[in-house]
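Note that one protein chain is taken out, while the other chains of the complex remain in position.
As written, the chain order gives the labels A and B, with residue 1 at the start of each chain.
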Amino acid sequence: MSNVKRLAMLGITKEYPGCKANDEVFLDIEHGEIHALLGENGAGKSTLMKMLYGVVKPDSGSIIWNGKPVSIDQPSVARGLGIGMVFQHFSLFETLTVSENIALVLGDQAGNSKTLADRIKTTSERYGMPLDPDRRISSLSTGERQRVEIVRCLLLNLQLLILDEPTSVLTPQEVDNLFKTLRQLTKEGCSVLFISHKLHEVTELCDSATILRAGKVTGHCNPKEETSESIARMMVGEDIAISNDCRRSLGTDVFANIENLSTTSTGQFDVALKNINLQVKRGEIVGIAGIAGNGQEELLKALSGEDIHPNSKSITFAGTVIDQLTPLQRRRLGLAFVPEDRLGRGAVPDLDLCDNALLTSFDSGLVKNGFLRKSKIVELADKIIKKYKVKTAGNHDAAASLSGGNLQKFIVGREIDQEPNFLLMSHPTWGVDIGAQVAIHDAILQLRDRGCAILIVSEDLDELYKISDRLGAICDGQISQFLAPEVLPLVKLGQWMAGDFDTTTADNKGVSQHD
Amino acid sequence: MIKLVPRAQASAKWGYLSPILAVFLTLIASTILFMALGKDPVEALYTFFISPIVNWYGITELLVVAIPILLCAYGLALCYRASIWNIGAEGQLLTGAVVGTVMALQFVDSSSAWAMPLTLIAGMVGGMICSGISAFLNLRLNCNETLVTIMMNYIALNTLLWAVYGPLKDPNGYNFPESALFGDSTLLPILFEGTRLHVGLLLVVLALVVTWVFMSKTFLGFQIKVLGLDKPAAHMAGYKQKKLAAMVFLVSGALAGLAGAVIVTGSTGQLIPAISPGYGYSAIIVAFLGRLHPVGITLAGLLIALLFMGGEMSQMILNLPRSISGILQGLILFFLLSCDVLIRYRIAFTFKRSGLTATAKN
Partner (left out) sequence: MDIDLITNILYAMIMTGTPLLLVALGEMVCEKSGVLNLGQEGMMLMGAVAGFIAMYHTDSYILGFVFAMLVGVAMSLLFAVIALQLNANQVAAGLALTIFGTGLSAFLGNDYEGKQISILPSLAIAELQHIPIIGKAIFAQNAIVYLSWALIVVVYLFFRYHRQGLSVRAVGEDPSVASNLGLPVMLIRYLSVAFGGAMAGLAGAYLSIAYTPMWTEGMVSGKGWIALTLVVFASWRIERIILGAYLFGFASIMHLVAQGLNWDISSNLLAMMPYIATLVVLVMLSRDKQRLKLFEPMALGKPWHRSS
């Protein structure tokens, strides 16, 4: 290795109102290495990368690229230097084709559309990620979209590829393919910066790692020489319990029963549900794994009543057919719901916590003859804040001013406090720090032990393995069988997530959705 | 360098200060405008903003102008709280006037005590027909409410013209496009001898109190607020969105229709083509300027009514076209929208350049 590093970031600091996203961060990357940037959600990883890519400007600090100080104030400057980035939320335009998306970024380098299409084909095939340049992005799977992003970077003179949480959208099998491509790239001298919070991936793939906590670097290490435990400590600090014990539960009688639920897709991006059969018993937690966009939203909306499918008679709550009932009527049968988007659906951003407590708890004695009982509402908001340790200046703070984890605790608390018979949750701890994660899991488990039926949809397999009593997967609107996590190997769950439902449902679609 | 920095949460203080600042900026702008037109700014400002209300009669006239504007604006505020961009108050006002007139003409020679209330109710029904059509097109047939309501405004205007040139034209009116004069039993009683201020004012006070209580104290009012701020959350919580939306459409239609009926029974005493110099459009500004709050709207409504009267005054005294009040109304709305940026952002003055280049040489 030469002395000159590929990249050195020196003392980078960036402050946002109310939080220091990066505080004197130092980061070195060698030629041809895969470097991990580790940290919890909110540790400042994404902000640091955005500054490296010219999307965000640092308040102070400097960037040395191949030995020379550079000022990256535009993504185009970064690309000119040979830095490519794949964002966690893809930077692709749904209505444009693959080659149009790539042409937008390449600018004058794109050449005419014919030669560009040829270049896309050859490059994508060389790295084992075949692509059709004329397809619209909206028709591609998540894995394919990621390929477009990576190929787009490869068409530049790539020297450093930044990947922000690239595996969270992939099945375990797709992850293996991605890792192969990355190793091929580093052999050709390209460096990779791999952002993640999944320790096992980092120990498997990366040559070195930098760990961030609350905007500060808390350690550099060679992941292959560390244990998961020691890295996790660097990520979360000494004082927080990393896990809580989970007892399994078998549940009692069936509360929610879904029999042969099929829907037709109503919109361009919707997935049709195909013949879903699922029971959730009182006192058990059922987990559903799956890559985003495989029908999770549609299933949850069919259950919550946000989508009502005419003529359907497939869902019962405690024996009552509820398909044609409005969301309000279902809530009155004991449904509570924690949706995926907490700001804008689970809570109204501009309203304060009192109003957001009232949002779904209106049946808990907060309304009398159509008039609001203000004191009762304040009482409830304060109770939720106290009981679930929501960090906030007071009940008159707007929901938007809370951090993601705190707002999620509030929403979960609000729904749990209604003592529901059936709790639907989507991504209960997505983007939540470990402390809050533990608190939310505890609250869910206690609710289960009080006899509530709980259905959780998540992309976080660690979480699902931890708290589910029965676990299965959804792919392309179809659902697998459900097994206790102890007897369900990760490989098998991965196959299910890819649509390979093996013997039990071989009759409708035995062949894998992805190659 | 001036930069907008997002606030952690919306500033309640600027929510109140922004309209005041907007009015202040409008005063400055109008001073500049008067000077550009070669008028003495002090005299012009006095003529425009003070002279209409220096005496009791002026104040009552101000209230007469404010009555229909306020009735429309309370209803619009309900719609805007629900994020329903109903700009059809003008059309609803006009249909209210037409339907009210149809009723009033049944009582031309009657002294029935029912004449006036029935005429007002007919006006409300007329406004509800107009807004009901808009609501149906919007809620059942998914049409964009802004376009629907503006089209209804033009249709209502042509309906009014058709009515006064055709079926409602006074047969003894020398072919003027006017309806017959209403009977005395239909006209709104005058509140104070020697003025034109009629009991419509009491209707405004009633509407003020009812909408205020409705918006801030009832669960329906809360649901409307949630619907306007965050549709997916309202849906998630199980609120009946279409019913809520239909309700605000109909209520605002009824209020605007009432405004139309109040104009014909309180001010003109008959149906004429020019019953509204754009009251329904001004009510949009009033609703925004009043922060969609009934009390704020009341203050804003009086201000806009003052602009209408100032326009008349400056035409008489300063020899300026009365459309100058239209400019000022537009300016107020512009300034308000601009000042509103301070609710969500604060202004930061930054003097240092980007840190990168400065510290890059180590």
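We adopt the following convention: a contact is a pair of C-beta atoms (placed from the backbone, for glycine too) under 8 Å apart; a residue touches a chain by one contact, two chains touch by 3 or more.
If you're wondering where the values come from, they're calculated on a predicted model, not measured in any experiment.
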item: Touching the absent chain when the full complex is considered, from B:A180, B:I284, B:A300 or B:M313; value: B:I284
item: Which residue of A:L48, A:V105 or A:L131 touches the chain not shown here; value: A:V105
item: Of A:S91, A:Q173, A:S312 or A:S364, the one touching the omitted chain in the full complex; value: A:S91
item: Residue ranges of chain B at the interface with the undisplayed chain; value: 4, 6, 85, 87, 137, 141-144, 146-148, 150-152, 154-155, 158-159, 161-162, 165-166, 281, 284-285, 288, 321, 323-331, 333-334, 337-338, 340-341, 344-345
item: Residue ranges of chain A at the interface with the undisplayed chain; value: 50, 53-57, 74-76, 79, 87, 90-96, 100, 103-105, 107, 110, 266-268
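Keep in mind that, in the parts below, only the chains that are shown with their structure count from here on.
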item: Computed distance of Cα centres, chain B from chain A, in Å; value: 46
item: Chain A residues touching chain B - in the complex, by the definition given at the top; value: 10-11, 17-18, 57-63, 69-73, 304-306, 326-331, 337, 339, 341, 344-351, 355, 358-360, 362, 367, 370-372, 397-398, 400-401
item: Residue numbers on chain B that touch chain A, as the complex places them; value: 5-10, 217-220, 222, 225-226, 229-230, 232-233, 235-240, 354-357, 359-362
